[in-house]
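Complex shown without one protein chain; remaining protein chains in place.
Now for chain A:
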Amino acid sequence: MSVEKAIQLSKENEDELRKALEEKKGQEVVIYFWADWAKECEQVESVIDDLAAKYSQSKFFKVEAEVFEEISEAYDISAVPTVIIAKKSKIVGRVDGVNVAEIVKQVAAACAAANGVEIQPGSAASPAEFKQDLNTRLKGLIERAPVMVFIKGTAAQPRCGFSKKIVGMLNEHSIKYGYFDILTDEQVRQGLKEYSDWPTYPQLYIGGELVGGVDIVAEMIESGELMEMIPEEAVAAAASPVTN
């Protein structure tokens, strides 16, 4: 019997995902969204491979988020890596970011019974493992994009004046950036303050390094320092002037 593997979605096998989700048997389907520019996805990918082998009765798919836009949109995927767990066309689990412990826990909760695997009680990570896992997760989030900002609310709808201001400044200078809404995740909200030794939001990172909050960013824009720090790939092409 061959070892069940996670299926890498392609144009050829795209239909398999739809079939798996609509199967009446109520089979568990785990969908892992990734992108090749987000190197931290590799860690989650290896976890998905392990889980696919362990829970061979359940279906595991790997979906390149930007290639399969409709699927990404259907699951509201705004960042990678993200793992969705579905059962009988309902989403029963979701893990954003590199949260290995949570992915393992949620997949086990959904798939263990059908695969005849006992859920081990007390298999939660020890405090040291948990901390290490959190730090890995935070590092992954910080490095998710060359320019990464942690704000309250979304880039389109910031929920705080300072977050709104920082997003405005980035947009004004045509900077391409990734964002994370810290209001959606208390673990990240508190954990990142400690990790970076910075007590407030918003927080801007360039190339994985903390640049500062809205005050520092404003000063650096005025002095011209910020634009020098932005890597080329993060500056959107300037719009060509309209000639009438």
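Throughout what follows, a residue touches a chain if its C-beta (ideal position, glycine included) is under 8 Å from a C-beta of that chain, and two chains touch if they have at least 3 such contacts; residues count from 1.
The criterion applied here is as follows: contacts and distances are computed from a predicted model.
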Listed names "MMS19 nucleotide excision repair protein", "Pyruvate dehydrogenase E1 component subunit beta", "BolA domain UV induced protein Uvi31" or "Cell cycle checkpoint protein RAD1", with the criterion being the UniProt name of the chain not displayed: "BolA domain UV induced protein Uvi31"
Touch with the omitted chain, as defined above, among A:50, A:73 or A:219: A:219
Chain A, residues in touch with the chain not shown (by the definition above): 159-162, 197-200, 210-216, 219-220
